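Shown next, in C-alpha cells, is the structure this report addresses.
What you see is the complex with one protein chain gone and the rest in place.
Let's look at chain A:
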Amino acid sequence: MNSLRFALRLLRRDWRAGELRLLAIAVVIAVASVTSVGFFTDRIERAMARQASEVLAADLRVESNQPLPGFLLQEAERRQLAHATTLSFPSVILHRDSTQLVQVKGVSDTYPLRGKMRVRDSVTGADRVADTVPASGEAWLEERLLPLLGVAIGDQIKVGKRSFRVSRIIVYEPDRSANLFQLAPRLLVPLGDIEETGLLGPASRVRHYLLIAGPPSEMSDYRYWVEDQNIGGLQVEDIRSARPELRSALDQGGRFLRLAAATAILLCMVAVALSSRRFVERQSDSSALLRCLGASRRQVTRIFILRLLSLGLIASLIGVFTGLGVQTLLIRLIGHWFTSQIPAPTAWPLVSGLITGILVLIGFSLPSIIRLGEVPPLRVFRRHLDAPPISYRLFLMAALLSLSILLVWQIGNDEMALRLISGLLAGLTILLLISRLLVFVLAPLRHLTAGSWRYGLASLSRNPATTTMQLTGFGLGFTVLLLLAIVRVDLLSSWQGALPDDSPNQFLINIQPDEVEAVRDLLAQGGIMTNGLFPMIRGRLVSINGDPVSRDDYDNPRAQRLATRDFNISHATQPQRDNKIVSGRWWSESQRNESWFSVELGLAETLGIPLGTELEFEVAGSRVMGRVENLRSVEWDSFNVNFFVIGTPGLLVQQPATYITSFYLPAEKRQVLHSLIQRFPSITALDVTALMTQVRSIMDRGALAVESVFLFTLAAGLIVLYTGIQASHELKVQETAVLRTLGVKRSILLLSTLLEFALLGGLAGLISAALASAISYSLANAVFNLPWELNISMWLAALLGGAVCVGIAGTLASRSLLNTPPLVTMRKA
C-alpha cells in the first residue's frame, strides 16, 4: 500500500466530511497571521528605517577626516548602489565687512539619497522641497546667517577664494540632526566648487562623507566589505549607530510589533492543540477499524502523520497567500502615512509562514495524532477503549520545543521570548492546578445545589479531563489576548507618553563654566524650564582593568567604533531622572570624592564592562582612573541630556568642561533664545524638532501597526473560543439526549449550559488577568523599560468578558443539541 497516496485520499475524504476543517482553519489563521504580520512588519520596519534614514540622508554613511579612497565609490557603483559625496569643514565667510564662522558643506548632485531638503526662495516665502542642489556659483544658507552677516538673497559672499551668490534659505537639511554638536551655521555649496575656494589645505578640518543607499541586504554586504578593508580613521554609520534616540525608537517599535505577532502565533497554538484533541477523538473509530482490517500500528501512525503533514502544507499555503492578501490591504490603508514608497515585500515571510505552519502542527498536534496508532483494534467491539492517554512529558517537550523555536525566532529578542515562555509555562501550571482544584471543589458542591446549577456544576466535575483542557485552553487564550491588550493600550501609551509635547526640542552646548549662572538666570527669567546644566568633558577610554583598549579587541563594529571615539563624560551627584540604576548603587553625597564611574548599560554590554571594572580615560592630556560603581539604563528617546559615562564630582570636577542643557522652547518664546545667543555668541543652540518629529512618527506608525496586528490575534482568539467549546461537544451530545429523554426541561438544560460555560469563562478570565498582568509587568520592566501600572479595570473586564463571551458562545453552540429530538441524537451516537 502506498501510504502517502492512501493518506492523501483519506485527507480529501476528511476534508469533505469536515473532520479536519477546524484544525486546518487554526493552521490557516496561524500562518496567515504570521505571514501578514511578517510581510507587514518587514515592509513597515524597512519603510520606517528608510524614513529614519533621512537623518543620515542615506542608509549608510562612510566618514573620514582624510579624502575617501576612490575604490569605495567604485565598489558602490559596481554593486549598483545609489551614492553621493559630501564634505564639511568650518570656515569663515565674508560679506562686505562682516565675517562669520560657518560650517561649509559641499554636496554632489545626487545629495540627499534619503529625505528631501526644504528651502525658501526668500525670507518671507513659503518653504518647498528642493529638487536639486545649489547650482555652480550658488550658495544656500541657514536663516540665522542672514542677520549675522547682514546678507540678503541675491548678495554675493566669499568663501575662501571663491565667490558665491546667496540663492536660497535652508529650512530643513535631512542629515543635520546626525551632527547635533556642530557649532556653526550651515552654508551649502556644490561639491564641484569647493576646490576653487582653496580651503582644502592640509591643515583644514575637513570631514569627508560617502553616502550610500540601497536594499538592506546590499547595505550590510557593502558595510562588511568596507569594514574588511581596514582603512584607518574610517567610520561607517547606519541609522542605528547614528542617533541613539532613533535607534531606541526603532528598536522599541520593532519589539512591540514582534510581541504582537507572537501573541497571534500563541493563540493559534492553543487552537491547534484543542482541535487536535477533538480530531483524535473523532478519528479513533477510523483508526481501530484500519487496524482491524489489517493495518499495522506503524502503518496507521504513518497514515495519520502523512495526513497531518499534508494538511499542514496545504493549510500553510492557503495561510501564506491569505496573509499576502491581507498585508496588501493593510499597506494600502496606511501606505500614505509614509513619505517614501513602502518597499516591496520579500519572499522570507512566505517561507517563514510555511515553516511556522508545520512547526505549530508538529509541536501541538503531532503528540496527539500519534496516539491514533495506539487505539486498540478491539475498540470496534468496545467503544469505551480509547487511545492511551497522551504522554504529558512528550506533549510538553514537543510543545515547549516548538514554542521556544517559534517565539525566539519570531520575536528576535531572547529575553522577551524567555520571559514570555516562562510566563506561559507558569500560567499553564497554575491553570492545571486550578482546574484540578475546581473539579475537586465542584464535585461535593453540586449535591448542595439544585436545578440548572446542579446540572451545570455536574457537567464540569463529571468530566475532569475536558474541564481541565477547556479551562487551560480558555485561560491561555485569554492570557495572550489580555497581554496584547495591555501592550496595545498601556505600554504603547506609556511609550508614546515618554515623548510628551513638551519634550526638550532645543539643546544649548558649548556653555562656558563662567556663563552657567547667567544662562540659568536668563532661561528662568524667560520662563523656560530645564533639567539642569550639565558639565561635559571630552575623554577617550584608554584602558579597561589596566589593559589598553584597542579596536582589534572587539568583533562587534559598534564596539570597535566606541573603542576609538571620544566620549562625552559628565560628573554628577544625582543620576538623571530618566536613568535607572540596573546594578550597583549610585553614590551618596558623602561619596562624591570617590573615584567612581557610572556606565550606561548598552555601552557596558558592548564593551564588556562589568561592575567593579577599573576604567581609565584620557582627558585633555591627563589620565583619569576610576572603578565602575553602577550601571544605568538610559531613555535615549526622552531627548534629555544624557551621558554614556558619568563620574563622581571628585574624579572629574578639575577637568576642563563646557556645559550643556536641553529644554522645550515653545514657538512664542523664540525671542528668549535669540537674546541668549546674542549675549553669549560662543554658545550654540541646536534645534532638534525635526529629529523629534522623526521619533514621534516612528512611535505613531508602530502603534498603528500593533493595532492592525491585534485584529489577527482577535481572529485567532475566536478560533480558540470555538475549539474550546467544541471540546466538550461530543460528551454533551450524549448527556443532553439522555437528560432530555429522562424529562429534564429544555430551559433548565439551556440555563445549566450557560452557567457551566460562564463559570469556566469567568474563572479563565480572572486567572488570565493575573497572568497577563504578571507577564506584562515582567516585560515592561525588563524588555520595554517602561513604567507599569496595575490595571484593575482590566481584571474586572476579563472576569465579566470571559463569563459573558464563553457563556453565550457555549450556549449558542449547544442550542442545536437542545433543538434536536433526543431520539435522533441517540441514534446518531
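Basically, contacts are C-beta pairs under 8 Å (C-beta built on N, C-alpha and C of every residue); 3 or more make two chains touch, one makes a residue touch a chain; residues count from 1.
Heads up, the rule we're going with is that contacts and distances are computed from a predicted model.
A chain of this complex does not appear here, and its UniProt-recorded name among "Lipoprotein-releasing system ATP-binding protein LolD", "Gx transporter family protein", "Dihydroorotate dehydrogenase B (NAD(+)), electron transfer subunit" or "NusG domain II-containing protein" is "Lipoprotein-releasing system ATP-binding protein LolD".
Checked against the full complex, the one of A:A76, A:V280 or A:A295 touching the unshown chain is A:A295. Across the entire complex, the residue among A:Y224, A:F381 or A:F440 in touch with the chain not shown is A:F381.
If you put the hidden chain back, the residue from A:T85, A:S286, A:S365 or A:T648 that touches it is A:S286. Considering the complete assembly, chain A touches the hidden chain via residues 1, 6, 9, 13-14, 16-19, 285-286, 289-299, 376-378, 380-382, 828.
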